[in-house]
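Report on the structure given below.
Not every chain is included here, but those present sit where they belong.
Chain naming follows the written order as A and B, and within any one chain the residues start at number 1.
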């Protein structure tokens, strides 16, 4: 189990700038989504990824458009980083026409098959077996894409974690597992509910090499992900990446997170992945104006996206009966008088 | 008589049983912080973390460990958080909990309560909105409870905790805040005894859980048209109070069974089939079932509304039945 923490020596500034832009887009999207939730325009639960943006961009910048991605309830950032349209995503969160899934899935099922993002999931750890299966299909089809599953540290206590990882090892499949270790499973500290050393040790006990990185250091995530994606794509079998991070917001947009002692969150803000990336870029000579412009551009984009979504029409109610299955018309069954 | 919410009633029912019997304990994710819907608030302070226990995200272990803990002499109350997540622990509930007493020829029993918050609750989408109560009525060995009021949640949860057999206990997410009077001196409610919510002579509406309140509203609207509706809340689906339903339908001659769950394969079919068989000849009109269309539950509010058994839909069906 290797540890990567120090920023990599051979830095590609343009690439780091790209991360910085993208992380700001994710943050601004989440802030707009939280606003929409407070405005009661998003009724269902949303799970912001503020503080974890470096994992989304660090991993996804190393993926091709046709690489499959399966995510969790906290999937906005992953989906954006995979290349989904922010406007369509926001419409989905507001349940409007033009949503990525026509408003039928919402935040917890956000997906954009056009960029091979096969869905967030409302069931913790359920995406692990699905990703294993996508990787299985890749192997059967002799393709050179890979399948990626991103999940949290709470997910490692569910059976599918063992079954899905073992599956990819036994069938030698092109799968990358990414564990976002933010220390919490909703209101509970995961260390209190997790036996043994944690995710990496569990993956290795199943024969899957694991790497652990500072998930708030986008350069470190990028470097580790690049290496692992390369190994997986070249037929090396499954790999596991643990990213240590912290959730800077509540579990949901409506969670005050009172279960965290005073100061803990403030201190964690000192480790904000975006600020760290900015400081590093400044060191490398990128101007503060440029860096600031990434933030303002992202905020303007997402403000517009939110504005557009709130003005978008509701989906046609006929859609409620569409895409259930090819046979039988559900209208026949219900509310006949 | 105390006024409390449906959630508070569940909480004090659990607390009173925990005071009464030291072998009663509850386990589930985030119970230490009061549970997702606050239905355990303050209990860990009162009973400590051993008896109000957090759990890893391990539904199969929560359910399976409860089976073992029940076999070994305790009375666990397991919290599934959402009825949908109980689908991660179906082997433990159906193949183990429900059958163990029988398969072992009565050598032991499995006294446990499985709390499953059910139903549609503001844009929770297809994996957080399901009502699957009918599944469990089909499984020998299980009791199925579906309380609709604070008083019933108080009375039925206590009965469930005292039951020596596993009870699948559905609380509806949309009525956690519903207030009502509770007689805290009352005995636990017996299983299989329905509640006549409202008396009437023209038509009987059988419902359970949150749909009882929809049926009640519909019957008020119908009363304005001079249609007299009797509303019956089954309270438990297994056992269910056939006699009460038969008696009412003998009087009214007409029956609507309304539930939030999908109509196809729903428990409304069991009620309709049983009444149609037993009261053949007595019925003045065919038994009408009202349930959700066979579609997953959408996230967008207008699409989500398409599956709802509303006051209007019940009233429309009632008028059609009486036309």
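By our rule, contacts are C-beta pairs under 8 Å (C-beta built on N, C-alpha and C of every residue); 3 or more make two chains touch, one makes a residue touch a chain.
Note that the structure is a prediction, hence the values are computed from the model and not measured.
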{"item": "Subunit counts for every protein chain kind in the full complex", "value": "A x2, B x2"}
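FYI, only the chains that are shown with their structure count from here on.
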{"item": "Mean-CA-position distance for chain B and chain A (Å)", "value": "36"}
{"item": "Touch list for chain B against partner chain A, complex", "value": "29-30, 32-33, 36, 54-60, 84-85, 88, 122-128, 263-264, 290-296, 298-303, 305-307, 313, 316-317, 320"}
{"item": "Complex interface listing, chain A residues touching chain B", "value": "42-45, 92, 95-96, 99, 102-106, 108-109, 121-125, 154-155, 157-159, 185-188, 192-194, 259, 314-315, 317, 319-321, 324, 328, 330-331, 333-335, 337"}
